[in-house]
Every structure is written in structure tokens, then in C-alpha cells.
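For chain A:
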Amino acid sequence: MSAFWAIVRRDITLAMRRKAEVITAVFFFVVVAALFPLGIGPDMATLRLTAPGILWIGALLACMLSMGRLFAADYADGTLEQMALSPNGLSVLVAAKILAHWCLSGLPLVLLAPILGLQFDLPTNALWVLTLSLLVGTPLLSLIGAIGAALTLGVRGGDVLLSLLVLPLYVPALIFGAGAVQAEMSGLGASAHLSVLTAMALVAAVFSPWASAAALRLALES
Partner candidate 1 sequence: MIWHSFSDFWAMGGYAVYVWGSFGMTAALVWAEIAWAKQARRKLVQNIQAERASVALNATDWR
Partner candidate 2 sequence: MFSKSLFYFSSPQRFYPVAGKSWPWFAVMASALAVWGLWLGIFVAPTDFQQGEGYRIIFVHVPVSWMSMIIYLAMAFWALMGLTFNTRLSGMMCSALAPTGAICAFLSLWTGALWGKPMWGTWWVWDARLTSELILFFLYLGYIALTNAIDDPRRADKAGGILALVGALNVPVIYFSVKWWNTLHQGASVSVTNGSSMDRTMLDAMLIMAVAFWLYAIAMTLYRVRNIILARERHTQWVADLPEMKAMSTGAIT
């Protein structure tokens, strides 16, 4: 277990010594969310209706943006092969990297979302549900994205390929995440959506590190 936390700490330390990359993804989220009203028009009723979808798609793209770098640096400098040789098992270390990725790219979005939701005139209860749905949903995005990042590691045009592979797999997360906020606003209650989202995140938490580790071994063997 100490190896797990060592990797989490190392990845966060590395990111803190190069803050620009983390800040870029967060800034991207803010800019995208600010551009949508300019494209749709300032009508508050429309904005309130579209806000959950816009914020969720923004989060999804921001997560995508940083996903390509998840394993790239460790692959390039040989740390990944050392991880593959670790007696702790590669999948445990991959899980640590996914957790660190979420702390750096998912968590800031969760914290920012209620502020951006205010721009869209979301009611208070909807803001809470939005934050909660992102809190459960962004780990799911990191987990699914990790499989794509591992599969496309070191492949020609990997970044574009990554989005082609991963975005379709994000559909359920998007539907239930944005749906939770819409259900709350329409008075149906969000608990059903949030439980499905949680269940999907838990399944992905079991399956994704294992599948990613298998894909990473392929990248190392070729």
C-alpha cells in the first residue's frame, strides 16, 4: 500500500512543480463554460435548461485534455517499466496514477462547478446536485479515460485517437451526470441518477486499473 501512496504523492508533487499543465485544463473548463452562453444567447430560462449538459460536457472535455499525458511521461523516461516490475503489481500503481489524475483534473472541476453554475442561474439545490454528480462522475471519467490512454500510449496520433476511443464510452456518465441535475430541477429528485452513477464508478474502479495495466504491458512489450 505504501507504493500506492508514494505514486499518488509523487504525481501530485510533480504537478505542483509544473503548475501550468493543471491550470490549463481548469482554465479550459472555465472558458468553455463561458463561451456557451455567448453562442446560445443570454435568455436565462434557456441557459438554466442547458447548463447541466454544458457543464458536464465541459468537464468531460477538460478531463480528456489531460488524459493523454497520464502515462506519457512515465513511458518516455522508463518509470513505467519499473512500475511493471514492481512486486506491488502494475494495476495497483495504475490505480494510484488514476487517483492522482483525478485529484489534479477532476477535483478542481468539482470545486469550480458551483461557481460556474451560478453564471447559468441554477437554483441552489441544483448546484448541490451538480457538484455531487461531478464528485461521483469525474472519477468515472478518469477511470474510463485511463484505459484509452493506456491503449493509445506511444501510438501515432495517439491524442486524437484517444478521444475517438473514449468519448463514446463517456455517454452513460454524461447521461446520468447531466440527467441528475435536470431531474432535480424538474422536481423528480436526483437520487436514482446519482446511485446509478456511483454504481458505474464502482464497477469502473474494479475493472479499469486491471484493463489499463494489461494495455500498458502491451505498450511495454512492443
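Everything that follows uses one rule, which is that a residue touches a chain if its C-beta (ideal position, glycine included) is under 8 Å from a C-beta of that chain, and two chains touch if they have at least 3 such contacts; residues count from 1.
The candidates were selected such that all candidates are chains of the complex that A comes from, given by their letters.
Only a predicted model underlies this, so the values are computations on that prediction, with no experimental measurement involved.
*Asks:* Quick check: counting C-beta contacts as defined, which of 1 or 2 touches chain A in this complex?
*Replies:* Answer for chain A: candidate 2.
*Asks:* In their complex, what parts of chain A are in touch with candidate 2?
*Replies:* Contacts found on chain A: 147, 151-152, 155-158, 161, 164-165, 167-169, 171-172, 175-176, 179, 182-183, 188, 196, 200, 207, 211, 214-215, 218-219, 221-222.
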